[in-house]
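What you see is the complex with one protein chain gone and the rest in place.
Order of writing sets the labels: A and B. Residues in every chain begin at 1.
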Amino acid sequence: MTLQVIAAILLALALAYLYSNLAANLRAAGLNISFAFLGSSAGYDINQTLIEYDSQASNFRAAIVGILNTLLVAFLACITATVLGVLAGVLRLSNNWLVRKLMAVYVEIFRNIPILIWIIIIFTIMTAVMPGARAYLGEDPERGLLGGLFAFTNRGVYTPAPIFTTGFGGAEGSGLNWLLVIAALVASFFGTRFMTARADKIQGETGVRPNTFFVNLAIWFVPLIILAFLLGLSWDMPDPLANRFNLRGGIQIGAPLIALWLALSVYTGAFIAENVRAGIQAVSKGQTEAAAALGIRPRRVMSLVVLPQALRVIIPPLISQYLNITKNSSLAIAVGYADVTATLGGITLNQTGRAIECVLLLMAFYLIISLSISAVMNVYNNSMKLKER
Amino acid sequence: MRVFLQRITAGVQSAGFIHPKVVENQEEVKMKKSIILGALTIAGLSAGAAAAGTLDDVKARGTLNCGVTTGLVGFAAPDANGEWVGFDVSVCRAVAAAVLGDATAVEFVPTTGKTRFTALSSGEIDLLARNTTWTFSRDTDLKFDFVGVNYYDGQGFLVPKALGVSSAKDLDGATVCIQTGTTTELNLADFFRANNISYEPVPIETNAEGTQQYLAGACDTYTTDASGLASTRATFENPGDHVLLPEIVSKEPLGPLVRHGDNEWGDIVRWTLNALITAEELGVSSTNVAEMATSTTNPEVARLLGTEGELGGMIGLDADWAKRAIESEGNYGEIFAKNIGEETPIGLARGLNAQWTDGGLLYSPPFR
Partner (left out) sequence: MSDTHEHSVAFVRTTDIEQQPAPSNAAGPVKWMRDNLFATWPNALLTVASAYVIYLILTATLPWILGGLWNTSSLAECREVLQGKSAACFSVLTDRWNQLLFGFKYPSEFYWRPTLALVLMFFALAPVLFFDLPRKLLIMTLLYPFVAYWLIWGGTIWVPVFALLGFIAGYFVYARFVAQNFALGFFGGVAAAAVVWYVAGFVVSMLAPESPLLASVPSRDLGGFMLNMMLGLTCVSLSIPLGIALALGRQSSMPLIKWMCVVFIEFIRGVPLITLLFVASVMLAYFFPPDATVDLFLRVVIMITIFSAAYIAEVVRGGLAALPKGQYEAADSLGLDYAQAMRLIILPQALKISIPGIVNIAVGLFKDTTLVSVISMFDLVGMIRGPILASTDWNGVYWELLGFAAVLFFVVCYGISQYSQWLERRLATDHR
């Protein structure tokens, strides 16, 4: 008890000391702490935005743009890193010597070199190896669009963009159309879940599993096709003739985003590969042998016996890798991708000089993200706890 | 407890990690201690501390802490031997020569666009000479004092000749690489909005990466201060293949700045800069300054070099302060020619930075 009181007093003293220093310093410099700058106009443009933004928007909106960009690149990188990691992790246990060694080299190289160096290297590769945008421009370009649809340049990748011509908002289109699409996708997801559950039930009762593949396919695609028809889906193609500097139209995925996305994916993929390998190896050999002894086919052994047990080991470190991806995405400033560190903690900080406020907001954002991911992880861990009898 | 901490801090100080701002002025230290003690008890209610004299600090320390860029050839960059050289660096050295009598007694603190203001307002540096644009909000809201302008700059555009662009207004839809740092992003947004044309900004942290992007064709044009563009172009393999567009889209008066409130120190830096400018106007250079000091008949030269009048004493320095500054670094014209002038790879013309007598903007108030 005495120890606690002493600790409390020490903590209070330390905080008071820091606070008094801060107050004295700020007073000496004539500064104050104020978040009023968030409301004033940001004054700078951002090239990759998920929401409406122009240079007249407020610093707060610029920060939101940055937050969405952070979440975008983190989300994309989580998916690709998982795919890459699982692939590499499984291949590391392959019985092909060459593949095994190749994957070991991949894992070691990427794990042992700082992510900052990888981001810079991949960005440099992007700019140096990919063709310039001008190669695609004009009446008689050096390069044609791939299949008339895609252009790969060192400024980024251009793809056709879906637009809805007869849905909500008329030819201009509106966010409501996209909400509809998302709603349809969610409904399809639950539809397939239901079908799978039903198939499980039937299999449990009769021993014969009904084929759900085509039904599921229909559940996914039929609503989308109907929606596309109703809303007048058409494609906005990248146009090489509209502008002398850049392709116009379509979606442009900027080179900084791609470089950061790739770098985060391959770097984290190497760590995930190790987690996957450890997870698979953690399933004792007896399990595989027992399954084989029961006469389960080799491919089924993996999906029915090994993976479900390995997942229990793999998922917790996997989620902390997702956390790392989110945190490492703050290195976007090295390639000029407008994530929250580059907008709020970069240009806004630079131009307003409000260092303390910006850094505090930045830390608060990352903290909220991390704590929410940790909360999800705790829920998962509790639900996956081995229920021993 | 407080005193105890102070002693231990003194130990760490002698290990070189903590740099006292005030060494001499014991009175002040005591006063501050009591203020902090007061603040500890009634946190936040204590009276404001008196601004410490930067001049006393610098003299006591024996070196000038000067904030510069992390590397912009011509303005401030370490050379192959690690010595800082450049236009902004010379200002720091001139101030050190005037105040301390030794142009090499400067600690150069590399700062980024992000860290520079904190470094100055927290007292880590005494003077920031880092191509920083003098703007209203920096002067007022951020509580700094710009002491003058050592380079009149403006934001320009660098484009490959092969692109066939002759005006920045033709850049509709172009991808623009921006070296972040001064007020570049804001000017760019204003310019394109005013002309109602669109662009794709690519903000780049370091000049080296901006150059790499630009040369690889990942952007159509590269924008930052025109002086910086010239200095960047000088490092290209074929500088002749690239042109600076005629439009200068902003006013960028770049100058050294100090903390607001320490007017004595501000005066010293301001008049050191003015001394360099006046010296060029009056024909005093590093080669003839010693001779001029003894033989001049021009009363203003005499006042500048301290053979007549008491100007040095008025700003708390000795009579030879300006003479030393000019002797060590040369006058404004020499500094310009040596670091960024037409003879150097950077090759900037004087332009706006000529003396007012030559049609430029440099106009120092008189020394009297």
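Everything below uses one rule, namely that a residue touches a chain if its C-beta (ideal position, glycine included) is under 8 Å from a C-beta of that chain, and two chains touch if they have at least 3 such contacts.
None of the values given here were measured: they were computed from a predicted structure.
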The complex has one chain that is not drawn here; which of the drawn chains does it touch?
A, B
Can you list, in ascending order, the chain A residues touching the missing chain?
1, 3-4, 7-8, 11, 18, 21-22, 24-26, 28, 94-99, 102, 108-109, 111-117, 120-121, 124, 128, 203-204, 207-209, 294-297, 300, 304, 327-328, 330-331, 333-334, 341, 345, 349, 355-356, 359, 362-363, 366-367, 369-371, 374
Contact footprint on chain B, counting only the chain that is left out:
4, 7-11, 13-22, 28-29, 32, 36, 49, 52, 70-73, 77-78, 80-82, 107, 109-112, 114-115, 118-119, 122-124, 205-209, 211-212, 215, 234-237, 345
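Basically, only the chains that are shown with their structure count from here on.
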Just curious, how far off is chain B from chain A if you go by their C-alpha centres, in Å?
42
For chain B, which residues count as touching chain A in their complex?
32, 35-36, 39-40, 43-44, 46, 48-49, 51, 113-114, 117-118, 121-122, 137-138, 141-143, 171-175, 180-181, 183, 185-186, 188-190, 192-193, 199-205, 209, 212-213, 216-220, 259-261
In the complex, go through chain A and note every residue touching chain B.
13, 16-17, 19-21, 23-25, 27-31, 43-47, 54-56, 120, 124, 127-128, 132-134, 154-155, 242-246, 248, 254-256, 333-334, 336, 338, 342, 346-347, 349-353, 355
